[in-house]
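A single protein chain has been omitted from the complex, and every remaining protein chain is retained in its original position.
Entry: chain A
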Amino acid sequence: MGELAAEKHAKYILTVEKKKDDIESVLMEHLRINGAYWGLTTLDILGKLAAVDQETIISWVMSCQHESGGFGGNEGHDPHLLYTLSAIQILALFNKIDALDAEKVSTYISTLQNEDGSFSGDKWGEIDTRFSYVAICSLALLKQLDKINVEKAVKYIISCKNLDGGFGCTPGAESHAGQIFCCIGALAITGCLHYVDKDLLGWWLCERQVKSGGLNGRPEKLPDVCYSWWVLSSLIMIDRVHWIDKQKLVDFILDCQDKENGGISDRPDDAVDVFHTYFGVAGLSLLEYPGLKAIDPAYALPVDVIDRIFLH
């Protein structure tokens, strides 16, 4: 089991950032801005953000912005809410949100709110509570929440609540830990967690811990390091994280490290990637693993970044 190979993970992320030609990079190209957010946040939690060239990253992020105000996943790709949040988060990490025209970006986001309070991801109309979270989180970071109808947005999220206290992507859709994070996160940011049955949802979430110590995302599924983030952050926001065995989860995450080449995978001995490296390290931060910066469970950014934005 052993310890977190922090140096190796930082090195792994810096290598992935530079690689552009192998098959993984090519297949990830359409969401490179999400990848950049995962990688950079991981580096920040590990205390290694200074190792990247901030100017180059920021100018690349800005090159992904469209006339509409929204961001694409890469240069020349279409804008979407998912990429817009990553762009804002990256700028927040570097304390450079001011580089944005907040008015313009928030107008892009607010025009994607539908009559029933839900959000479309882009102009093509796919609706999902993931986009509700992304919109609310983005606007909160830009201090522009008043641009949307928050009450309707909350009502829509509540309409996606299920028998188990969890949430799905649309009304009637099955609960899923990733979706629950989005809904709980959006309700947390808007001060609406009183709509949640914390004991019911807490029990469903804590039952995600399987024998190996890892967490799954739905009943009777395999554990996966990414749920260390989705489940843990939700449990923290509703104050039920003491209902799981934290040490066993720490051991599971550490067991998924590639200790030779760096990076963390979904399960022990699988291939690593930036996504799982981020969720593993962020999960360990939520578990108060020593030597890591604290991460905020709702905004998914380091606590010092969030406090800098909201408590000054």
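In the analysis below, a contact is a pair of C-beta atoms (placed from the backbone, for glycine too) under 8 Å apart; a residue touches a chain by one contact, two chains touch by 3 or more; residues count from 1.
Criterion: contacts and distances are computed from a predicted model.
Asks: Can you match the unshown chain of the complex to its UniProt protein name from these: "HBS1-like protein isoform X1", "Mitochondrial import inner membrane translocase subunit TIM9", "Geranylgeranyl transferase type-2 subunit alpha" or "histone deacetylase"?
Replies: Hidden chain, UniProt protein name: "Geranylgeranyl transferase type-2 subunit alpha".
Asks: Touch as defined at the start, partner being the missing chain; which of A:G35, A:G73, A:G117 or A:G280 qualifies?
Replies: Only one listed residue reaches the unshown chain, and that is A:G73.
Asks: Determine which one of A:Q54, A:T111, A:N149 or A:T170 touches the chain that has been left out.
Replies: Spelled out, the listed residue whose C-beta touches the missing chain is A:T170.
Asks: With the full complex in mind, choose from A:K11, A:K96, A:K152 or A:R267 the residue touching the hidden chain.
Replies: A:R267
Asks: Extract the touching residues of chain A with respect to the undisplayed chain.
Replies: Within chain A, the residues that touch the unshown chain are 21-27, 29-31, 72-73, 76-78, 80, 122, 124-126, 128, 140, 145, 151, 158, 162-164, 168-170, 172-176, 188-195, 200, 202-204, 206-207, 209, 218-221, 224, 236-245, 248, 258, 265-267, 269-273, 276, 285-286, 288, 294, 296-298, 303, 306-307, 310-312.
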